[in-house]
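Read through the structure below, which is laid out as structure tokens, and then see the notes.
Only one protein chain is missing from this complex, and each of the others stays in its spot.
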Amino acid sequence: MKKVEGIIRPHLLESVKTALQDAGVVGMTVTEVKGFGRQKGQPESYRGTEYKVEFLPKLKVEVVVAEAILEDVVSAFLAAAKTGKFGDGKVFVSPLDDVIRIRTEERGESAI
Amino acid sequence: MKKVEGIIRPHLLESVKTALQDAGVVGMTVTEVKGFGRQKGQPESYRGTEYKVEFLPKLKVEVVVAEAILEDVVSAFLAAAKTGKFGDGKVFVSPLDDVIRIRTEERGESAI
Amino acid sequence: MKKVEGIIRPHLLESVKTALQDAGVVGMTVTEVKGFGRQKGQPESYRGTEYKVEFLPKLKVEVVVAEAILEDVVSAFLAAAKTGKFGDGKVFVSPLDDVIRIRTEERGESAI
Amino acid sequence: MSRHIRTFVSRILLPVSAAAAAWLGVPTVLEAQDAPTLESTAAAIELVQRHADFLWTLLAAILVFLMQAGFSLIEAGMTRAKNAVNICMKNLMDLSMGSLVFWLVGFGIMFGPGGGWFGTSGFMLSDYATDQDPWLYVFWIFQTVFAATAATIVSGAMAERTKFTTYMMYTVFLTGFVYPVFGSWAWGSLYKGGGWLEGLGFIDFAGSTVVHSVGGWAALAGAIVIGPRLGRFTVDGRPRAMPGHNLVYATLGMFILWFGWFGFNAGSTTAATMDIALIAVNTNLSAAAGAVAAMVTAWTFLKKPDATMTINGALAGLVGITAGCANVTPGASVLIGLTAGALVVFSVLFFDRRQIDDPVGAISVHGVCGAWGTLAAGLFNAGGVTLAIIGVQLVGIVVAFLWAFTTMFVFFKLVDMTFGIRVSPEEEIAGLDAFEHGNEAYGPDTFSSSAAGITA
Amino acid sequence: MSRHIRTFVSRILLPVSAAAAAWLGVPTVLEAQDAPTLESTAAAIELVQRHADFLWTLLAAILVFLMQAGFSLIEAGMTRAKNAVNICMKNLMDLSMGSLVFWLVGFGIMFGPGGGWFGTSGFMLSDYATDQDPWLYVFWIFQTVFAATAATIVSGAMAERTKFTTYMMYTVFLTGFVYPVFGSWAWGSLYKGGGWLEGLGFIDFAGSTVVHSVGGWAALAGAIVIGPRLGRFTVDGRPRAMPGHNLVYATLGMFILWFGWFGFNAGSTTAATMDIALIAVNTNLSAAAGAVAAMVTAWTFLKKPDATMTINGALAGLVGITAGCANVTPGASVLIGLTAGALVVFSVLFFDRRQIDDPVGAISVHGVCGAWGTLAAGLFNAGGVTLAIIGVQLVGIVVAFLWAFTTMFVFFKLVDMTFGIRVSPEEEIAGLDAFEHGNEAYGPDTFSSSAAGITA
Partner (left out) sequence: MSRHIRTFVSRILLPVSAAAAAWLGVPTVLEAQDAPTLESTAAAIELVQRHADFLWTLLAAILVFLMQAGFSLIEAGMTRAKNAVNICMKNLMDLSMGSLVFWLVGFGIMFGPGGGWFGTSGFMLSDYATDQDPWLYVFWIFQTVFAATAATIVSGAMAERTKFTTYMMYTVFLTGFVYPVFGSWAWGSLYKGGGWLEGLGFIDFAGSTVVHSVGGWAALAGAIVIGPRLGRFTVDGRPRAMPGHNLVYATLGMFILWFGWFGFNAGSTTAATMDIALIAVNTNLSAAAGAVAAMVTAWTFLKKPDATMTINGALAGLVGITAGCANVTPGASVLIGLTAGALVVFSVLFFDRRQIDDPVGAISVHGVCGAWGTLAAGLFNAGGVTLAIIGVQLVGIVVAFLWAFTTMFVFFKLVDMTFGIRVSPEEEIAGLDAFEHGNEAYGPDTFSSSAAGITA
């Protein structure tokens, strides 16, 4: 089992969700985050003082998946979240020891 | 050391917190997240257009624990967050290399 | 590659950001979280009912880094986020299998 | 409108008010054709004064009207976000349903002639057909916004757990029966009715009892019958804080209520006289004193100058001076306000301790301070105070409690046993907005931008 | 001001109004020096009535003024947070630019004498120099806030996607030309103009057509030309919900509009007469009925009592009674309101189905219900209804549509082809606040505290 975290542009959530479902994902957890990176924000100004918003709104989509579909999930992110411009985001894959479904107390893959 | 992440129903935070404390946890970090899964939201309608809210409010409770109490912590989640209905959430257990307490610069288990 | 998560005091984000950049970090993801721990909140009262806010506002700063600069990054957190008072927060280091940059589909260290 | 229409309007619908064309420069309040006589001049003067009376009474009604917005804001602000739409809808319906019901039956019961217990005619503004006196219209609108105010008081006390349908039944019952019946006892003679209470010389100039206590005691009945919000009290009965979601709304609501209250009190002269000056001064001083007293009381006994208590204090001062605003001195108004401000804080704590859950403090502000204000109108009577006066005031206070609390308690119990009065725990936890209205007060912006996360 | 200044003011600038010093106790409306005669007394009475007329007209204008705040709140509340600043700025500019443009040209076109098609003099309040009649001033301010109201209707319908510069061109064009020209046809004779439509006996007391339909049809033209918001409709054309970000704002906005509407309708007498009573009663009953009817309709056909539909219903009732508020009975007002409330719900669904994206329902509330109200003013005419009356009303309704829709459609098309009317998709997704104004409505509090995350 792996945990896949994708940092994406907020307005692409809908298409990412669909792509992930097509890749066999049934559940996911989404968090509103602020991203800092190469992409630079629209320079804003408040009462004459200019400032750059360096922390831009992003969404973090977390999915726990079985090894089997890992690659499909990664490709789903690439397919649905890519615009080719700075700020598309990243996908992080990390190891996971165990998963438990609270409702049924199932453990492991069957709990995903 | 392990990191345990529990996705729970927001209104159960209080009981989960107590259960975790009983299991020996002293610190935790909570994030407001939106969950997508088997549980389906209350169908809403705005000016005549129906829609289902697919992303439901959940809380992610992160706890870093020593192997020793891992199982107690997992059971604490199961005991306090379970209603038996769709949407109770999941518990994820993942490996952790190191922990540092910023205030004291302690590292490892003693920093938890 | 490692994932470093630092839980810090919200108002120190600016200095932590700078310290991380000096350590060679180009990107990071920040989440508003609520922290529970040794630090106790200012007791509040609403219409005569006292209560302690136990979940205090914190920021979680996530950085994925190459092993090479791991230690510098950890020290950056310690240097910039430390006040010495309860509530300074923690740094968690965890393993990471892979990173993909969505925009370019690069994988591994080059994608960080 | 064209000149054509205007005169047309006057001719067809309204008693000749040639003045309507004053700005056209033609003489108007006097019949132009023939030379003015002393009599015609005298009549013209009365007419102009009458116009001023209409102006003031209507403007006062408009000010009171806005109090609905004030109540919506204060109630929404002192409760949780997940129920904000429901609160707003309840206030809107108090006004809308209330206006229709008061037009259909309420006004007739309150101000129609009747057997002394309540009026039995004058429904649907029918008196206009017989009298042709437009005064009925301006008086009706002034009284209608008062009725809506009484109704809306309950909304806050029963917030965050009451079924929307049940709430609307309540609104109809209060504005159509409970409020007008009591009103006929105290104010009936303001139009064609006449009640036993005013007959005794009961002093309640603008409604500390008639409007506020009646609403407050109805709120008490409701809060008791429906019980506290989930989690409001610990198992062992200690109150738990349940902070409102927007104190800026609450503050704005309070300012709007204070603003409208000038119309509420000074407008109750329903005449453009010099009396309005003293009334406005008293209203302002009492409100100011109430806010300061509540803040100091909270600071002293609850450690901090709590904003919600201070806001309640300003309203307590306003409710407190409502009965006596025209017959006490400014100095007395300050004392009345100070007392009300302190009183409201202890009252809120008292009901908390009795585990009666009133999210906005409506029972304390309107019920308790309404009673205090009615008593104070006697105690500080500038004309001097006698045991008789105090006695009558007490009778009014007690009767208001018995009438409003009992009828509403029975009503709520019956509704509870039949339709059910409270939403399901599941709904209460998720919030009434989603279940009752299918709305959310605050759109999940990220999740709605380009309608992501939503499937039609 | 010191006595010195006041009399100075009166002497220099204004027709002697000695009454200005009334409160000093000296006789004022009558020349003190010589004994009163019947004639001087009569004149004095007229003067006092005239003062009352000024008072009422100005106060009504002030009430209408606040409707700008109501529109801002309702529009901001029913759209998304990322465009809230832009909505507010558009409303502020409707008022500010509108006031200046209406002063420069609009008023002259609408109320100046002219060849029957529109006025051609009286720009920049120039008539005061000739007439020395301050009535011009009070009439001007009353008409100015009406013009601003017409302009602001469009802002909601084109929300979340219109270029700010383009919007301002529109505002100038509507308040400077489209609105005043039609206004001159229906209301010109209220001052020095005179139009063919009022000549036919067209009944539109306070502007269901002149103000609301004109604004509503302009909104329709705009919504069609600019097209729907990104993601508002699925590829196969089904509407997708795009919830507003704050329904408490929307509710407050609705209450403020209702409040201001009393000035809008009753103030249209522009005279302190008894007529204002009936008008206010009708206004309130129709609004109340509209809210109830819309809620019931939504409940029946859309399963839940949707708050935004109910809010639209109250406004629909207000727009519906605006034309006939002075020539129908209270009972008729209830019917007019009920119909408007039901109508607005179906109208909103209709435009949704036609894929015309109107985030706040402005087209349905102001355009459709404005037409209904104008027809109803004939149908329920207390003076009796004839085919002739209905015919004239229909003429007015149709002409308003043809004039406002056509001129604005052409205008928007031209602007679109030249400057472009719509922001870039990138900007629309990020929100207009950041791109058009460099602001955010809701400061990222964490990220701004001690200015973290910000580099000067």
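Per-chain numbering from 1; labels A, B, C, D and E assigned in written order.
We adopt the following convention: a contact is a pair of C-beta atoms (placed from the backbone, for glycine too) under 8 Å apart; a residue touches a chain by one contact, two chains touch by 3 or more.
Treat the numbers as computed from the prediction; the structure is a model and nothing was measured.
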item	value
Residue among D:K90, D:H212 or D:H245 that touches the chain left out of view	D:H245
From E:F65, E:F351 or E:F401, residue that would touch the chain that is not displayed	E:F65
Residues belonging to chain C that touch the chain removed from view	11, 34, 42-46, 49-55
Touch list for chain E against the chain that is not drawn	1-6, 8-10, 12-15, 17, 19-23, 25, 27-30, 35-38, 41, 44-45, 48, 50-52, 54-55, 58-59, 61-62, 65-66, 68-69, 72-73, 76, 84-85, 88-89, 91-93, 95-100, 103, 124-125, 134-138, 140-141, 144, 164, 246, 249, 436-445, 448-452, 454-456
Where the missing chain touches chain D, by residue	38-39, 41-42, 45-46, 48-50, 52-53, 55-57, 59, 63, 80-82, 133, 135, 139, 187, 189-190, 198, 201-206, 230-232, 234, 238-248, 251-252, 254-256, 258-259, 262-263, 266, 268-278, 280-281, 284-285, 287-289, 291-292, 295, 303-308, 310-311, 314, 326-327, 329-331, 334, 382-383, 429
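One rule holds for everything that comes next: only the chains that are shown with their structure count from here on.
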item	value
By number of C-beta contact pairs, the top two chains	D-E
Interface residue overlap between copies chain B and chain C, same or different (over half shared)	different
Euclidean distance of C-alpha centroids - chain B vs chain E, Å	52
Centroid distance [mean C-alpha coordinates] between chain C and chain B, Å	18
Touching two or more other chains - residue numbers and ranges from chain A	11, 17, 31-32, 34, 54-55, 94-95
Per-residue multi-chain contacts in chain D, two or more chains	438-440, 444, 447, 449-454, 456
